[in-house]
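Here it is, the structure in full.
Certain chains of the assembly are absent from this excerpt, and the rest are unmoved.
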Amino acid sequence: MAAAMIGRFQPFHLGHLELVRQILNENDEIIILIGSSQANYTVKNPFTAGERIWMIRDSLIESKIDMSKVFMINATDDENNARWFSNIRSSTPPFKILYTGNNFVRTLLKKETIIIKKPRLLEENLLKGSVIRKLILENNSKWQDLVSESVKKVFREIAAVERIRSIHQAWMDSPFSEPKKYAE
Amino acid sequence: MAAAMIGRFQPFHLGHLELVRQILNENDEIIILIGSSQANYTVKNPFTAGERIWMIRDSLIESKIDMSKVFMINATDDENNARWFSNIRSSTPPFKILYTGNNFVRTLLKKETIIIKKPRLLEENLLKGSVIRKLILENNSKWQDLVSESVKKVFREIAAVERIRSIHQAWMDSPFSEPKKYAE
Amino acid sequence: MAAAMIGRFQPFHLGHLELVRQILNENDEIIILIGSSQANYTVKNPFTAGERIWMIRDSLIESKIDMSKVFMINATDDENNARWFSNIRSSTPPFKILYTGNNFVRTLLKKETIIIKKPRLLEENLLKGSVIRKLILENNSKWQDLVSESVKKVFREIAAVERIRSIHQAWMDSPFSEPKKYAE
């Protein structure tokens, strides 16, 4: 039986990896949903969906996870949240369990035929994409302890640190909005 | 002759109901436009368009309003505001008057062939969807005085209070954005 | 308990009206879904969603149907048919039964929690929007026997016959596509 997890993976970190392991221990297969897949080069979503899939796949192989049990699937946002899960269903193989600690998702999916399970989390406060992006902006190398070697390798290939900074800089020039491409 | 009013109805409250009465006193028919109909399960738009239509219809019947004089029609947002009214026109029967106290709408519709009338409002500061949602979050039962019995009944059927809280909680975890469905 | 029916209503005809009556005989309330609501001024969809709602409402009142039991709600198309019903759910009050004679809809909704009922139909072959539009194009006045007095009245107010013809003419000039607004 397959189970799913969902994240934006900006970037994929060791907490995500731990959850993948937990799910594969308890289920036959895992469907990893890449949320906000339509967004990239923004403050909250610096990486493209393709780059995130790349980081995830390489991290899982680094961790010796059996890729024949893993699906990675892009999921776009939908302001009509009531139809969001139905959209997910249409783009994935069938699954019966969703791992999420988010009460809002629980509320949203109350009428759907899906079992919600709570993930075991380790060091929840540190292991967040937003924390990692903040450490990078503060030039604090501790972020390197929070991601896999594979993520660090992809970071070098796509100049990820420089990208996070230049997006942030564009945003600082215009603090109330997403990074602007346009001259005022 | 038909006249229109527009709101997001998150939720429909006694101020809205009073405006419906005023419009039906002064016109043959009313078109109630449900704004931001595409959004739901968000902080500012917790209810689906269908749930809002349900609350409105039941409130109007509770108030003995003749439903043969009422249209309820969904209206999506459009960042191209200059074409928004034309979109509304295409989804409603013809109407000649729009009731709104909003100067911006007045500006927006300056070139359109529509008469704008100002609604008489009662207790404007209290009777707002945002006030009702805030009272609910503060556990202040006064919100119950601001909506009809029918709205309270729908609230129980859809667990509306719990929904408003869980959306707010998800938002608090991520204060700069809409409630997030995704693990960071 | 509410039940739903769905059509494009191009235009609303006596077969549709009969189905409304059947549904209200067997259920407390009816939700009339106006399909392809985003399309208008095309060969298959000459009327706007608003004009269709107008025709339906006036026809129902003409037939003394109690409008406090009727919802009329616009439904846009979705190439992702697997999520189409979920979209409908988000824009309507809850309903448990859908009346449709269409096997495809039956297949599409197999996994949804909805009861499908078959409509009793009278003179199925004649009572079709496509037949009515064809009769109009052929200048055959029999179409007038297939719609209510109210529909004929709306037709006069919006010059519907002329519209169907001018759309058809534009289409004939370019037989492989929808009516064209653009010079070749």
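When the chains are written out, they are named A, B and C in that same order, and each has its own residue count from 1.
One rule holds in what follows: a contact is a pair of C-beta atoms (placed from the backbone, for glycine too) under 8 Å apart; a residue touches a chain by one contact, two chains touch by 3 or more.
Nothing here was measured: the structure is a model prediction, and the numbers come from that model.
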{"item": "With 3 copies placed, total copies in this complex", "value": "6"}
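In this text, only the chains that are shown with their structure count from here on.
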{"item": "Core chain by centroid distance, with centroids computed from Cα atoms only", "value": "B"}
{"item": "Separation of chain A from chain B, taking each centre as the mean of its C-alpha atoms, in whole Å", "value": "34"}
{"item": "Whole-Å gap separating chain A and chain C, where each centre is the average of the chain's CA atoms", "value": "43"}
{"item": "Junction residues of chain A - those touching two or more other chains", "value": "80, 82"}
{"item": "Chain A - residues contacting chain B, complex", "value": "5-8, 10, 16, 19, 35-36, 44, 79-82, 84, 100-108, 110, 128-131"}
{"item": "Chain B residues within the chain A interface of the complex", "value": "38-42, 48, 159, 162-163, 166-167, 169-170, 177, 179-184"}
{"item": "Residues of chain A defined as touching chain C within the complex", "value": "80, 82-83, 85-87, 89-90"}
